[in-house]
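Okay, so here's the structure we're looking at.
Removed from the display is one protein chain of the complex; every other protein chain stays in position.
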Amino acid sequence: MVFVTWEVPAILEGTAVMKKLINAAEDVVTEALQGIEAAHPDLRVDLVNKIVYRGDLPRSGKVGVISGGGSGHEPMHGGFVGLGMLDAACAGEVFTSPVPDQMLAATKLVDGGAGVLHVVKNYTGDVMNFEMGAELAAAETGARVVAVVTDDDVAVQDSTWTAGRRGVGVTVLLEKIAGAAAEQGRSLDEVADVARTVNANGRSMGLALTSCTVPAVGHPTFDLGEDEMELGVGIHGEPGRERIPLAPARDIAALLLEPILADLPFRAGDDVLCFVNGLGGTPLLELYIMFNEVSKILSGHGVRIARSLVGNYITSLDMAGTSVTLLRMDDDLLSLWDAPVKTPALRWGI
Amino acid sequence: MVFVTWEVPAILEGTAVMKKLINAAEDVVTEALQGIEAAHPDLRVDLVNKIVYRGDLPRSGKVGVISGGGSGHEPMHGGFVGLGMLDAACAGEVFTSPVPDQMLAATKLVDGGAGVLHVVKNYTGDVMNFEMGAELAAAETGARVVAVVTDDDVAVQDSTWTAGRRGVGVTVLLEKIAGAAAEQGRSLDEVADVARTVNANGRSMGLALTSCTVPAVGHPTFDLGEDEMELGVGIHGEPGRERIPLAPARDIAALLLEPILADLPFRAGDDVLCFVNGLGGTPLLELYIMFNEVSKILSGHGVRIARSLVGNYITSLDMAGTSVTLLRMDDDLLSLWDAPVKTPALRWGI
Amino acid sequence: MTNGATVEDLREWVRAFARRIESNKDLLTELDAAIGDADHGANMHRGLTAVVAALGDPGLDTPAAVVKKVGMTLVSTVGGASGPLYGTFFLRMGGALGDAQPVPPETLAAALRAGLDGVVARGKAEAGDKTMYDALAPALDALDEALAAGEPWPAAVRAAAAAAEAGRDATTPMTARKGRASYLGERSVGHQDPGAASTALLIASAVDALGADRERSTTTAGAAGDDSAP
Partner (left out) sequence: MTNGATVEDLREWVRAFARRIESNKDLLTELDAAIGDADHGANMHRGLTAVVAALGDPGLDTPAAVVKKVGMTLVSTVGGASGPLYGTFFLRMGGALGDAQPVPPETLAAALRAGLDGVVARGKAEAGDKTMYDALAPALDALDEALAAGEPWPAAVRAAAAAAEAGRDATTPMTARKGRASYLGERSVGHQDPGAASTALLIASAVDALGADRERSTTTAGAAGDDSAP
């Protein structure tokens, strides 16, 4: 039997010099959490468990809403903690889901006796770690936990034979809307219902112009040619479904919207929340150009933009690119979206 | 006499392929403005004059506050239009100040009889174009205009022999604070006084990890080595004062803060608004790491962070990098900062 | 461990695994960069570093206690898909070890299979899904077969390691149907599964620590990743 000696690729030898505002790669998450704590007096940070949480917890009788996931998607999730949105967020290592102990600790922190909603993006790791966290919480505290899994990425084939669609942009909208429902005093089942409604009515698709660079890796996750872009990327620097030549914004908007519109399907007369998201390295100027193209296509389909969100809200580190999310709205969702929210990244009405 | 035939550098030949979400380079500003109009129902856009303005203008008796500058710094200035901040913003071409006709048109739009404040960043072009705009407005409408020029960039030597310091991060804070003063019903002189106070008490410095790429140019404005960064950059892709080797976030924070702290000077016991800004291509994760380092240095100096702002607010297209702005606060500035604001990029209290 | 695995044997297995993960960390991450998210090496390294530190905790004086501790530590430190999967593997294995000291070969083999069942219960992977299952299941089949055929433990565990490597290599042409690589569909073909690669290291570590007489296993253990001959 021969154990092969694998050669380390040359690019990994030595300390990679990275164009990043960091100290050591292994301290990135902890130090960013310290920065959040220093910048936002309303929030608290548990550095041991890597949890960002509201300073006024637990709120008796209110359903707790927590989420979490790998870091590198900021402001998601830590930037969405606050009144009317998340009660706590668990930060994993960069692009690695947090561990069950964190979800256990966060669940205990936020439980005000009315149960806790876990907002989980559909990735094998996230789902399993949240599951184990909920099992631990049930065993240890008896807290009632309901998990809602987001899986809105139409770039991925949905099938019982795969891990299913990824949770992407809808997660942001769901956290806002479910957070508002919880803040209103709705029950855990009601809050979970609203969350499921959001997921069922939302679809997303993303496109990358560049890869991102994970600090612990030190070089781009994938190589994209000067004249190529990656269609259907997720938010972890994972390659997409297809590599295609660079195209103008109007073609990109069409490429992203076509599968989104077809999937639900969205219909003439639908009211939607239109969310044009940046993946971290794309300037707002370009996101507004994308929004313009998206809005033209939607009006061509008779789909009405009832609400909009433009900016970097669910990112992949320094990746240049965009994702578009459409959420079909009804009156309840509209009023929950409009309800007051006070977090570092989304704030209005207060 | 010989007319030399200049050779076009090879890099400029042919249509440069650019990794940008745009259509044609010459339509970038117009299409982004259309996107702003489509995304933000409270705002209006004059596409001929390239002005973003509040939908409820003019407000009789309220001092009008306008600003403007080259595009490519989004959300500044168009993203700061709304209740409690700017009444209108004039968008120039990318990195090129707007023309006097735009300032004239914006001044007319916002003038509710109480005069108009022009917030101008100290660049030769911006200053001259705003000056001519004010001259035209005085001649045409008799509107009283006061211009306040921001010049907070300590990277630039201040001297009567130069164009003086650049206006950078303080501009964002000034627009918020002067906008709040105007919204409260203060007079033009009072609003201008507040604006001058902000400029006098604010200092900034920036650092780039990469250049940016101007759409009309198609390649990076400057070349930075893999292991270099540019200290003291402005916001137009102009080279900085010094090119230095890559360094950890804590050293970068020290490099940026040292000249800022020395210049005012900031003293132990001072209350400051600490603004860690991203230049467009840097993820929020890194900005929070920077904020953490900055806050540690400030607490070492006994300077207290009374308010904070972290994010991409005054950018240079896709440039990776950061700038730090400190603004010394008094009670009036604090209450004006905390006053309600409702713009696409800054919103609270409403 | 001809008479069975002692507590020290099992600790040494885990330490050997940690060393092999450390020396193959970048490679595991590269494999994951191709069809995942470029963190499998970092994840496993973080976990095994914590595991090695935890081995010094007091009270870990039975094989079951050691192996459960490994599982708990992995669950608490790895995250991602591999954390719950490797964690569950060791937790279930520990639960099945019973009290016998040293652990007889058959008990050890049964405990490993309990671990595999845990992986399946948690992750629902089947053969051919291009996951760690595709290295682990053939390895344990080979182990059971060899033991059933009356082979001595060292030969059986070497057969298991060979089967794990073959299983790992067989993931390359597969289309992923589980985990992050499944998003790639057809584009996952042609890449080795990172979890199968780390699992092959786990079984290879068993050869290091448990697969020969005591002397050999301890003297060659430092060479994890540098092995060039059986």
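Just so it is clear, A, B and C label the chains in written order, and each chain counts residues from 1 on its own.
Here, contacts are C-beta pairs under 8 Å (C-beta built on N, C-alpha and C of every residue); 3 or more make two chains touch, one makes a residue touch a chain.
Note that this is a predicted model, so its numbers are computed, not measured.
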item	value
Displayed chains contacting the withheld chain	B
Touching residue (missing chain; options B:Thr30, B:Thr221 or B:Ser335)	B:Thr221
Of B:Gly234, B:Gly280 or B:Gly321, the one touching the omitted chain in the full complex	B:Gly234
Residue touching the undisplayed chain, where the options are B:Gln157, B:Ser187 or B:Ser299	B:Gln157
Residues belonging to chain B that touch the chain removed from view	1-3, 5-6, 8-9, 12, 70, 92-101, 123-125, 128-129, 131-132, 155-157, 161-163, 166, 214, 216-217, 221-222, 234, 236-239, 241
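FYI, only the chains that are shown with their structure count from here on.
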item	value
Given chain A and chain C, the chains that contact each of them	none
Chain separated most widely from chain B, comparing mean CA positions	C
Gap in Å, rounded to a whole number, between the CA centres of chain C and chain B	55
Averaged-CA centre spacing for the pair chain B and chain A, given as whole angstrom	29
Junction residues of chain B - those touching two or more other chains	none
Per-residue overlap in chain C, given as positions that touch at least 2 other chains	none
